[in-house]
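Please read the structure below before turning to the comments.
What you see is the complex with one protein chain gone and the rest in place.
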Amino acid sequence: MSWTWFHRLGSPPYIYGLARRLTPWLAWPAGALIVAALYGGLVLAPPDYQQGDGFRIIYMHAPSAWMSLMVYTTMAVAAAVGLIWRIKVAHAVAASCAPIGASFTLAALVTGSLWGEPMWGTWWEWDPRLTSELILLFLYLGYMGLRGAIEDAQRADRTSAVLAVVGVVNVPIIHYSVTWWNSLHQAPSVMRVGKPTLSTAMLVPLLMMLLGFTLYFAAVLLVRLRAEILNRERSASWVREVVGT
Amino acid sequence: MPELPNSTLAATAAEPRTTGATGEGTSVLEAARLVLLRDLTLAFRRRGQLVQPLAFFAIVTTLFPLAISPELARLREVAAGVIWVAALLASLLALESLFRDDAYDGALEQYALSGQPLTGLMFAKTAAHWLLTGLPLALMAPLAALSLGAPAGAVPGIVASIAIGTVALSLIGSIGAALTLGIRRSGVLLALLTLPLSLPVLIFGARASELAIQGASYVAPLELLSALAVLGITLAPLAAAAAVRISLE
Amino acid sequence: MGGYAAFVWPAYAVTLAVALLNVAWARRALARSVAAARRRLAGGGDS
Partner (left out) sequence: MSHEGLEAENLNLWRGERHVLRGVGFAAPRGACLHVAGANGAGKTSLLRTACGLLYPESGRVLWNGRNVHEDLPAFHASLIYIGHEPPLKADLSALENLRFWIGMRRRVGRALLAAALQRVGAAAWSERPARTLSAGQKRRVALAALSLALVPLWLLDEPTTNLDAEGQQLVGALIEEQLTRGGVVLAATHHELPVAAVRVRRVELRLA
């Protein structure tokens, strides 16, 4: 059992180089998948029998919502790793996640609202998923606020890591409680349109979109990660080489 | 100076844990009790600060009839929500000072270096916070409920829900307070961190109170609330202790 | 878009804008960090 891979994963120059080499391999497939999925979703997929063309919002809403949760989970896992093993690179990953996740949470809220208006007849519905998404946005804002408020970089890393871990424990509880609360107050008079049952022609672009956004996230994360690693690195030797002075 | 033989060393200074085995050392429980008693003593030497959250709770619940309507029938519908939001904010208000004085006068460092598990001491501090804010709020809630048109039969349910719910709130709050240690003007940030995490408590607590006001069984939400409190008791002191240690780095 | 154009296109615009903005922000962050590191190395010397 060798631990060298683990140590290498904690080594800033190694990760910096790896991130640089890996980024195009993620970015191009991500772009290709998203473009193909756009074509599939907007052109090839037939309109939904109930929602008509309105259902096509799913190709933007679902990936955004998926990103919001996946990024938060990634952030919390990285934060926990950084906290437990004191790995600086892991904190750099967590720091890179927050702005990406927050912006996609906002996108999920906006697209959800745009979907809600034609379907529910209101711009905002206290639907459990949208409400959870809103709370998730607050969690992101709190995380970024806490990180920004602490001047010492190392303490900012470690303090916000505790918050990320606490938050990820709470996310399922919040989602459950919001769903529970919503089930109590559901007014029976409001006509609800059921979730569209997706045919293959509808489903394939969606899956491609989810995969494309996942790769896209990895690519953006790696670019941000390089920036965060440079910000944390004080020993000049390898930094001098990569920034080329 | 001649060096003393090793046996004398061991007997006097070397191993405090072995002296502990003979009944002299302080156990975690005793240490936690000391922290709890110290916080209560300190609070009672500054009674003015003690009543502030209660006064805040009273004022907020008074604002609602003025903002909505004096009709008890209308107020009754929102009473549970009003009481719970007011309790949540009052509990939050008292949080800022949970660790502030201890950080300022070096007590936190003293706790961290006491050789006692910091988690246990954090739990004791949170317990003191609940005894000083959560419990008085629960005892005061009936007054607010009655003034908002709730029937007298709802009082046990409301008291129980606030009493249990504030346990969870104090625990969540202790994490927030520990995370914001060392940040200047941390009040708004503390609210931003704590309130989203408190949402499940608010939902279950308000529902229990609402059912109590309607005269229905409030056991289910109360059980969920208790589950949250138990989960908080097991996890929150750990997180708070971790955050306190980081603040000392 | 069968009467849904007013909702579908803004949803696509918002999400894709967020995606592109994230790329731009990430690249800007990297450029800034590289510049800051250069400045540190040039100014701080080897100390």
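Per-chain numbering from 1; labels A, B and C assigned in written order.
Quick note on the criterion: contacts are C-beta pairs under 8 Å (C-beta built on N, C-alpha and C of every residue); 3 or more make two chains touch, one makes a residue touch a chain.
Owing to the predicted nature of the structure, the values given are computational and were not obtained by experimental measurement.
Of the chains displayed, those contacted by the omitted chain across the entire assembly are A, B. Here the missing chain is touched by one residue of B:Ile68, B:Ala112, B:Leu135 or B:Leu231, and it is B:Ala112. From the set B:Leu42, B:Ile68, B:Leu131 or B:Leu146, the residue in touch with the chain omitted from the display is B:Leu42, counting the whole complex.
Listed for chain A, the residues touching the missing chain in the whole complex are 86, 151-154, 234. For chain B, the residues touching the absent chain in the complete assembly are 1, 3-4, 6, 8-9, 12-17, 19-20, 23-26, 30-31, 34, 38, 41-42, 45-46, 101, 105-107, 109-117, 248-249.
Here, only the chains that are shown with their structure count from here on.
Within the complex formed with chain B, the residues of chain A that make contact are 83, 135, 138-139, 141-142, 145-146, 149-150, 154-155, 158-159, 162-163, 165-167, 169-170, 173-174, 176-178, 180-181, 184. By the touch criterion given at the top, residues 175, 179-180, 182-183, 186, 189, 192-193, 195-197, 199-200, 203-204, 207, 224, 228, 231, 235, 239, 242-243, 246-247, 249 of chain B touch chain A in their complex.
Residues 34, 38, 42, 47, 52-54, 56-57, 59-61, 63-64, 99-100, 103-104, 106-107, 110-111, 114-115, 117-118, 213, 216, 220, 223-224, 226-228, 230-231, 233, 236, 239-240, 243, 245 of chain A are the ones touching chain C in the complex.
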